[in-house]
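Complex shown without one protein chain; remaining protein chains in place.
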Amino acid sequence: MSLPLVVQSLVLGVLLGGLYALLAAGLTLYFGVMRVVMIAHSAFLILAAYLAWYFHGLTGLDPLLSLPITVPLFFGCGVAMQRLVLARLRPATRTMMSVLLTFAIALVIEGGLGTVFTGTQRRLQLGYSSASLELFGARVAVVKLIAFALAAAAMAALYLVLTKTKFGQALRATIQHREAAQLVGIQTDRVAGYGFGLGLATAAIGGTALALDSTIYPSLHWRWIGPLMAIIVVGGLGSVPGTAIAAMLLGMLMSLLQIPLGTTWAQTVFYIALFATLAFRPHGLFGGRLATRF
Amino acid sequence: MRRRGPAVRLVALAIGAALILAFPAVAANPYMLTVGIGILNYAVLATAWNFVGGFTGYISLGHGALAGLGAYGTGLLVVAGLPSFVALGVAAAIVAVLAIPIGVAALRVRGASFVIVSIALVLILLLVFQSWAQVTGGSRGFVVPRPFPDLHRAEHHRVFFFLFAGLLAVALATWWLIDRSHFGLGLKAIREDEDKAQSLGIPTFAAKLVVFVVSAAFTALGGGLYALWFGDLDPVFQFSVLSGSTTVLMALLGGVRHLFGPLLGALVVGVGLEYFKLEYGDTPLHLVATGVLLGGVVMFMPEGVIPGLSGLFKRWFAPGEVSIREVTAAALLDANRREPEPRVTDRADATEAGR
Partner (left out) sequence: MSTSPVTSRGLETIALSRSFGGVTAVAAASVSFQHGKVNALIGPNGSGKTTLFNCITGMIKPDHGRVTYRGRDITGKAPDAIARAGIGRSFQLCRVFPRMTVLDNLLVAVRARSLKAQLASSRSRENIDRARGWLVRMGIDHLETAEARNLSWGQQKLLELAGVLMGDPETILLDEPAGGVNPALIGRIGTLVRELNSEGKTFIIVEHNMDMVMSICDHIIVFDRGRPIAEGPPAIIRTDQRVLEAYLGV
């Protein structure tokens, strides 16, 4: 294992970790806000990727310009999903039933994408698709850098919203202790809706970033939901900073392991981390009391 | 009415069993027979799933992993030289043992973690079985030698129809046994309120683990028997969250609290899927249909079809039955009309009535 190769893997790992962090942040938000395991998150991710690809095919413009359309659209979708569908589930069985319900939504999305776009694999061909830069001695594709920059910007924005705005405060309060939040006058139902919208908005951004660099097909979401779920458990369910850290760690680890093990086996690192976390430290890195009695 | 209940149920059971056993004889062609076997296979898997889902309320989307392990396990052992049905038993036993650490990891932290682990299990096994091509054949598929190579196809199907029916009968009998047992009552308490159940002394972790292992064993048997019947395995179909969720859909639709719920669900969904495939071919549209159906059941019929039907049945055949509040009031009146010596109970009931 030569040093340049290791450096290359590390850099790529950081870029990958950044993307994972954004995607997993949304997933952990849903759980924190409503104790819902939103399996359809990765399906929405792929949907966003398809929309970016379609937008480019239709208008010839850079797919990143589709963001002003897709982000508000997905945000609205998230709010609608939370208010109209998930809030209807009985609280006692909500976690379990939400799994089935969001899984059903994922199926509908996958089936819909397959019907509309067929199962043919799609890939964005942009002017800068094959360009690459020299960074810290590693050869990095420009699209990966853009994707990372997008993810980092979105995470920064998310961080600012969560920590500096009143809404963000209300959201964090709702995540920590719903009843207490209600007692101080926070309209937790509305906050939960917006929290969901925020989660899906990250899917819109993440999906667009994904489309820059990957080949997409309808059933691709299955390759993402596993690692993402592992990340949120390792980071601690409901904790955005925990998720970000876990994402970076696991992203880098996977990238490094690709050298000796190859891509497919390297992916198992997520699942091993998942089982190890559940076996030895079920709360994850920052899960705290959320992880114990849901 | 109460006296007639068990008798009616026994007669219905006998008729149902007779219908199932007679099916191979009346099936018009081998294709129909294979559909029947497919439905019985679904019924076995759905009933096996229902040990966990029905009793404890934990939803596992990962039973596809256990079925796949049973299938590949059986296949690999047959190739290694074991007689077919010995291989089946051994594979199921291995899966049952594996289910212990899996269960420990999945059940330690509740609800959401259980689901996540179940899905992760399927995904990681899909990864492993696709990549480990030298052993499992990977995506090229894995051929399982037939147990009865001399039989021609129609006979082969007939035999396996009865084998699946037998397995289903054993699974149903076991479910019934647990349902009426003290162990089963404890599991149902877990479903209702796990903390409360623990506070009453029920060893909730051990109970969940035991029923998970039982569920895994039957699921592995179903998967293994399928491998022996179908003869050809592909990781994408064996380790599929979709097939696992179809199993869940069947159990939910039929009703998870009832012995024959999963069987009923298997019948409805199985026939529906076949019809869909015939009419529309193998398009992604059937994913949409499955999704819509699953979503619909979760939102509007979480108790399944059976409670809906039995509600109709009761209203038709026993219109005299009265709501429980009216029964309470009648009983109160009765209690108050009894001896003049005031029992402590009368006072409480009277004050309750006065609320």
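Note that the chains are named A and B in the order they appear, and that numbering of residues resets to 1 at the start of each chain.
What we mean here is this: contacts are C-beta pairs under 8 Å (C-beta built on N, C-alpha and C of every residue); 3 or more make two chains touch, one makes a residue touch a chain.
Computed from a predicted model, the values in this text were never measured in an experiment.
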Chains on display which the left-out chain touches in the complete complex: B
Contacting the left-out chain in the complete assembly, out of B:54, B:103, B:186 or B:284: B:186
Which of B:81, B:149, B:201 or B:281 contacts the chain that the document leaves out: B:201
Hidden partner chain, residues of chain B it touches: 177-178, 180-186, 188-189, 192-193, 195-205, 324-325, 327-328, 331-332, 335, 344-345, 347-349, 351-352, 355
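Note that only the chains that are shown with their structure count from here on.
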Centre-of-Cα separation between chain B and chain A, whole angstrom: 33
Chain B - residues contacting chain A, complex: 57-59, 61, 104-106, 108-113, 115-117, 119-120, 123-124, 127-128, 130-131, 195, 241-242, 245, 248, 252, 283-295, 298-299, 302
Chain B-facing residues of chain A, complex: 31, 35, 37, 39, 85, 88-89, 93, 95-97, 99-101, 103-108, 110-115, 119, 218, 222, 225-226, 229-230, 233, 237, 264-265, 267-268, 271, 274-275, 278-279, 282, 291-294
